[in-house]
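Sharing a structure here in C-alpha cells format.
With one protein chain withheld, the remaining protein chains of the complex are depicted in position.
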Amino acid sequence: MPRTGRDALLEVLRTEGVTHLFGNPGTTELPLMDALATADDLQYVLALQESTAVGMADGYAQVTGRPALLNLHTSAGLGNAIGNLTNAQANGTPLVVTAGQQDRRHLHHDPLLAGDLVGLAASVSKWTHEVTTLGELGPIMRRAFADAASAPTGPVFVSIPMDVLEEAGDAPVPARSSIDRGAVAGGVETLARRLAGTAPERLLLVAGDEVAASGAVDALTRVAELVGCRVQGSPLHSNIVFPTAHPQWGGPLPPHASGIGAALGAYDTVLLVGGRAFMVYPWSAGPAVPQDVALLHL
Amino acid sequence: MPRTGRDALLEVLRTEGVTHLFGNPGTTELPLMDALATADDLQYVLALQESTAVGMADGYAQVTGRPALLNLHTSAGLGNAIGNLTNAQANGTPLVVTAGQQDRRHLHHDPLLAGDLVGLAASVSKWTHEVTTLGELGPIMRRAFADAASAPTGPVFVSIPMDVLEEAGDAPVPARSSIDRGAVAGGVETLARRLAGTAPERLLLVAGDEVAASGAVDALTRVAELVGCRVQGSPLHSNIVFPTAHPQWGGPLPPHASGIGAALGAYDTVLLVGGRAFMVYPWSAGPAVPQDVALLHL
Amino acid sequence: MPRTGRDALLEVLRTEGVTHLFGNPGTTELPLMDALATADDLQYVLALQESTAVGMADGYAQVTGRPALLNLHTSAGLGNAIGNLTNAQANGTPLVVTAGQQDRRHLHHDPLLAGDLVGLAASVSKWTHEVTTLGELGPIMRRAFADAASAPTGPVFVSIPMDVLEEAGDAPVPARSSIDRGAVAGGVETLARRLAGTAPERLLLVAGDEVAASGAVDALTRVAELVGCRVQGSPLHSNIVFPTAHPQWGGPLPPHASGIGAALGAYDTVLLVGGRAFMVYPWSAGPAVPQDVALLHL
Partner (left out) sequence: MPRTGRDALLEVLRTEGVTHLFGNPGTTELPLMDALATADDLQYVLALQESTAVGMADGYAQVTGRPALLNLHTSAGLGNAIGNLTNAQANGTPLVVTAGQQDRRHLHHDPLLAGDLVGLAASVSKWTHEVTTLGELGPIMRRAFADAASAPTGPVFVSIPMDVLEEAGDAPVPARSSIDRGAVAGGVETLARRLAGTAPERLLLVAGDEVAASGAVDALTRVAELVGCRVQGSPLHSNIVFPTAHPQWGGPLPPHASGIGAALGAYDTVLLVGGRAFMVYPWSAGPAVPQDVALLHL
C-alpha cells in the first residue's frame, strides 16, 4: 500500500516514542506541518530562533535519556543552530536533527536557501545524510534514531527534500531493532533463550568474516553442532568462516536481495554473527529479510 | 517525449563534440555499454588499469584542447585513477570524469563497490556532483563540460547511479551555451550586434545585484535608454539595480520558474547583466527560460 | 633530552612491534630513509607502484593480525594507493598509512606534489590527521596504531611534513596502552586485581559525565566506599557524578594540564570511569598525567 513520505516519517517518530518536536519551520517543512495538524499525539514546540530550539531539544534529551527531534529550516535555520550543536556534540546529547531541503526537481538550479546542508552539519554530527528517494526515508530515519542513541551518543543529521515528504509510493518503515547495550552477559542469555526456543530446522546461522578475524571458527562450529542448525556465510565473504566440508554448512548467501530473501524465507529465525551480513551487489527487487523472519545479531 | 538517461547522456556527448571515451567499465556502466554498441560515432578506448585511462584522456585533452571524457567504475576504479588525476589537476587538463554509482533503490544499504564517490574525487576535481534524478542528468553533464573548459581548466567529476541511465522520462538536455572567453572587446561587439538586431519591444534586460555592487546603475540606465527596451530586476534582488521610477522599469521578476517563464515569454531576446538572474524559491512546473527565447549574459 | 622526529617515529614503530614497512618513498621520505639505513631491525619492502604496496601491506596485516605500516609519497603516491585502499577499507584491514607532506615552512606556497593529503585519504580511512608540530608526532602515531586495531578495524592515515622528521626538540612518545578488547568479564577481573593491589590512599578514582548518563552514580559510590579511595570529577563535568557531600569526594579536577598533573602526582594509580577524563582549556606546561602514575580506564 503506497503512503506519503510524511506519513512514513510520522510512523518512525511514533515508534521511536517521540511526543514532542522542537524547531522553527519554514516552507520546506509545510508538508510536515500539515501532517502534524491532525496528529494529536505529536506536539511541535516552536522556538523563535534556532539556538533556542537546540537548547530545548538538548535539555529534553538529557532529561528523558532518549533522542530528541530537532526540526530546522534549510541552510539558514540549520546555520543558526550550529553554535549550540557544537555544545550538544561536546555533551554527547542524542539528537536527531532534520532540515528541510529544496525540492529535488530543481535542486540543481541552486534555489534560494538550498545549499550543502550535509556539509554544514558534518562538523557537529556523528552521521549525516541527505535523503534521495522516498524508499530510503524510513530506513534512514530509523537509523538516525539508533545512531544518536548508540555510545558515544550525539547529534545526527538528516536532510529531507520537501517533495520527498509529499511523494506517495513504496515507503517502507522497518521495525525498530531491540538492542541490548549492556554488558555481554545479559545479551548472551537472551540470545540463548531465543536459540533454544527455535526448532533447529527453522533456524539459520549466518557467519561473516569477523568470525575468522576474531579466531572464532571453532567456537562457532561447536555452537552450531550443539544447536543443530544450518550455517551459511555472508555474501562475498573473504575467509573461511565455517568448515566447508561440515554437513551443516550451506555455502555463502548470494549477493543480491532476492536471493538472500529466498534463502532466509525457509526459516523463522536467523542469527547473524558478524557485521556485514547481507552485502549485495546488483539491485534486485524485494527486501533481503522477509518480514516474518526474526533477525538476531551478535 | 520521454527518453532514457543513457540517451540523454549520449546527446550531451555528441553536442560537446566527443568522439572518444576513455576508461575501464564494470557492471554500473552496462547501460552505457549497451547504448554505445549501436553508436558508431562514439568509440570507447579501453584501458586495463585506470591509471592508464587517465593518462590517455589527459594526453588527448591536451592535444585536442577540448575536455576528454574519462569513464570509471565505482569506488575501486575511481580510486585507481586518483594518482594520475592529481597530475591532471596540477596540469589543469580539462577532463569530464564519470563513475558509475550503485542503483539508487538500494544505495542506502551500502552495496558492494558503492561508497562516497564524490568525497573520493573532491580533492582532485574543480567540481563534483552525484546525479540524484533523471531530470538533472542532462543539465549536470552540460555544466561538467563547461566547467572543465573554463579557466582555470581542470578535471570535474560526476557520479551517475546505474538506474538513472536506464530510467525513462523527462530528461531535458539544455542547448550548449556559446561563451566568448576572449578579451572583453570581442564579446561586447557581438552583444551590440545582437541588441541592435532586436526590436526594442521584443528585448528584455534583466539586472542583478552585481549592477549595484559594481556601481553600474547609471551606465545600465543609459544603455537601456539608448536601446529603448524594458528592464526588470532578477528575482529577490537586494539593492537598487535600476531607477525604480523610470518608465522602462518593470519591477523584479517573480522567484519561481513558471512566473519567470511567463514574463520572459513575451520577448525574443533577454540580456542578463549579473550572475544569479533566475533565483527561484518554491518549485513550479516548467523551465524558467522558454525554449525559443535567446539568452545573452554579460 | 631532545630528539628528532624520525627517532620518535622509529620508537613508536618498534614499540608497536613493527618489523617491516611497505611502500614507495620519494624526497619527503628521505629523513625516514636515512634513519632506516642504520635500523637493522626494521626492513623497508619496496613496491614499484603504490597499488602493489597496499596489497602487500594488506596481506601482511591480515596474516599477522596486527596493523601494517604503509609508507607513501605525497599526493601522487597516496593517489595511486586509493583504489586498493577502498578494498582494504571494505575488508577492515588494520593499516597505518603515512604520506610525506612538504616542508611546513613553504607549505602555504603550494609546492609541487603538496596538496590536501588528508582530504585525499578521508574517504578510505577511519581517521586522518596531518601532523603540525614535532610534539604531537609521537602521540598521533601511537593513536594511529590503536585506532587501526580497534573494532571495526581499518586503515588510518597520517600526513607527516618532511621537516617534522628532521626537527629536534621535545618529542614525547607516550607508552603503549594495554587494552582488553575481550568480553567485559576479563577486563573487570584485571581491574579488580589492580584496585585490590593498591593502598587506598595511593589510589584516585576520576568520574566523568558518562557515570551520570548511564545511571551509575550509586554503583560507583558503592565501589568507592568498598575501596576507600578518594574520588574526583573530570574537569568541567556537567552533571552530578558522585555525591558532592560524600567524605571521599575531592571535587572536580582543574581544566589545565599542570593542575591535573599536580593533583594526580599524589597517587600511584588513577582509575578513570568515563571517556573525557582530562579535558583542558588553556594550555599549560607539562603532561597532565605524571610519568610514574598508572592509568586505568573503564
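A few points about this structure:
The first chain written gets the first letter, and so on, giving A, B and C; residue counts start at 1 in each chain.
Methods note: a residue touches a chain if its C-beta (ideal position, glycine included) is under 8 Å from a C-beta of that chain, and two chains touch if they have at least 3 such contacts.
Just so we're clear, the structure is a prediction, and the values are computed from it rather than from any experiment.
Contact with the chain that does not appear here is found for just one residue of C:Ala146, C:Val217, C:Ala262 or C:Val280, C:Val280.
When you scan A:Ala8, A:Leu107 or A:Val124 for touch with the missing chain, the hit is A:Val124. Contact with the chain not shown here comes from a single listed residue; of C:Val18, C:Leu69, C:Leu85 or C:Leu113, that residue is C:Leu113. Listed by residue number, the positions of chain B touching the unshown chain are 65, 91-92, 152-153, 183-185, 209, 213, 238, 275.
Touching the omitted chain from chain A are residues 50-51, 75-87, 90, 112, 115-116, 119-120, 122-124. Although one chain is not displayed, chain C still touches it through residues 27, 102-109, 111-113, 129, 132-133, 135-136, 139-140, 162-163, 236, 255, 257, 278-283, 288.
Everything below uses one rule, namely that only the chains that are shown with their structure count from here on.
Most remote chain with respect to chain B, judged by CA-atom centres, is C.
In terms of their C-alpha centroids, the spacing between chain A and chain C amounts to 30 Å. In whole angstrom, the spacing between the mean C-alpha positions of chain B and chain C is 46.
For chain A, the set of residues that touch two or more other chains is empty.
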